[in-house]
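Data first, discussion second: the structure below is written as structure tokens.
Only one protein chain is missing; all other protein chains are in place.
Up next, subunit A:
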Amino acid sequence: MAAPESGDGNNGAARMVTLISSDNTRFEVEAAAASLSQTLQLTILDGGGGGGDGIPLPNVDSATLSKVLEYCIKHAPAAANGGAPNATAVDRAELERFDNEFVNIDQSVLYSLIMAAHNLEIEGLQSLVAKKVADMIKGKSPMEIRRTLGFPDPTPEEQAEMNAHMLEYGWAYE
């Protein structure tokens, strides 16, 4: 059970919804956490996902979904406070620490997360994983960027095109 929140006037058990991954694993989470996904939010507001129904997510496998939900559960309380204007510095620091640790993951897991965050439209997570990719490539040369991201080496034709861009346009600023 998640740590109890001190939310006033919210007596009784939180509403739960069930999400079903592409490999048919069922995840039961609080509706508030799942609602960080813009894609799921409407379904949940309409009362979907409860009871034995569950919301199928054919594009997200169970490993990725459990990671996504770890993020949502952690961020749901702050999101419920409207971006947590009254959050303490300690709370914010804790979320930041969590975020940094959260994206400290294998690159293939990161790529799956990026896709899932995009499909589920989880804004904070989209931003977090995009920043991670930017951090991976910043300060690197074009060739280093390719290798870091796992691109194949350029073909001689591609290399020639890039050399031409470099000479024609110089910097990408006009």
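Everything below uses one rule, namely that contacts are C-beta pairs under 8 Å (C-beta built on N, C-alpha and C of every residue); 3 or more make two chains touch, one makes a residue touch a chain; residues count from 1.
Definition applied: contacts and distances are computed from a predicted model.
A single chain of the complex does not appear, and UniProt lists its protein name as "F-box domain-containing protein", one of "Armadillo repeat-containing protein 4", "F-box domain-containing protein", "Trafficking protein particle complex subunit" or "ApaG domain-containing protein".
Residue in contact with the omitted chain (choice from A:26, A:92 or A:131): A:131. Residues of subunit A that touch the chain left out of the display are 107-108, 111-112, 114-115, 118, 126-127, 130-131, 133-135, 137-146, 149-151, 154, 158, 161-163, 165-167, 169-174.
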